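Mind having a look at this structure? Questions to follow.
Selected chains only, in their assembly positions.
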């Protein structure tokens, strides 16, 4: 994909997450450009109306490489993950309602529906503070380790993937699963998928065509 | 009814269930064509915008008889029920939110409002896995036995009927009842209709004109 195609895809992904209320007016997403830089939506951009013009390029210290608008204060989430995870090509920082409610009461996130199994169990950064310093970014990256997602207590979520489409779909699945977990917790103790069940869903559902179908489904709701 | 009329009715039923969020982007419905084949929406079809062109015909082994698009992987739900239930002319596989939440916490489905009495108590397939093999389809059919509906743990529901309109209405009633049961469970222990009360509602409400009124009501919300 060309840089413009990647930036367009990134803008579309964030815009869809904003329409689904998974990103609010201050979430952000990024795509790796190379070892030392990445694309990210600007701090001031309107998430629900994002265009390619809202995507700037910054290096791993947050210095602008392309574009003139300031990146989000929490760019450290992205830079510190790109620094230590060469396999990661895209990062989403979302403010998802149901996932965050689980963190507020100390309830661990559990896979309770098919697509949720693609994320497995998710570690928690046990602080509600903003990730607006390099040490906080390093803490997020360290908690993520080799995984797919991190939850930030009373704050939000971070999801990483090997491309923008997968990152979008996983960010959506995380919240879809959390919604079901939260709603089930209101009337009882939800069944958690066994490791064998999770593995079966991972093998069957983490395919390019199904991830793309999720993208198309959210696209149709714009 | 002509084959085209049945396929149109089937497409309309699935489309209405999608608009009511009872079918999501991967649910499916079918209508029997004869002893050895049935109509079903294709795997790739967009459920909320379904047309007669999205309906294909397959035999009981899932082989395409008419049309060129692939049927859903879970066609076994339909084929195994048609195989052993000659009275069944239509089958809906839905992903209903509230009904599924009940299964997630092991709460049995109970008739708590008038239309819910048409379904009675509903057996559970105690596995969250996809019904994408013939043995899993046989398990669903065996759990259904001579009944009207089956719930699939943490997954969804299957409803059968003697025609598409009735199947649609019962799929809607199942979820309307589950919604009330779930909401009541949040504040207490909902009153379950007695067998005498259920029987009275079955006699009064399972009439072609009332089932059609439900169809028309959902149609008006498209």
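The chains carry the letters A and B, assigned in the order they are written, with residues numbered from 1 in each.
Everything that follows uses one rule, which is that a residue touches a chain if its C-beta (ideal position, glycine included) is under 8 Å from a C-beta of that chain, and two chains touch if they have at least 3 such contacts.
Fair warning: this is a prediction, and the values are worked out from it, not measured in the lab.
**Q** How many copies of the one sequence build the whole complex, if 2 are shown?
**A** 4
Please note the rule applied: only the chains that are shown with their structure count from here on.
**Q** Superimpose the Cα trace of subunit A on the Cα trace of subunit B, which carries the same sequence, then give the rotation angle to the nearest 5°.
**A** Between subunit A and subunit B the superposing rotation measures out at 90 degrees.
**Q** Between subunit A and subunit B, what distance separates the C-alpha centroids? Give it in angstrom.
**A** 34
**Q** Tell me, which parts of subunit B touch subunit A in their complex?
**A** Interface residues on the subunit B side: 25, 46, 48, 97, 100-107, 128-130, 153-155, 182, 185-186.
**Q** Which residues of subunit A touch subunit B in the complex?
**A** Touching subunit B: residues 112-114, 180, 183-184, 186-191, 193, 197, 200, 204, 213, 217, 220 of subunit A.
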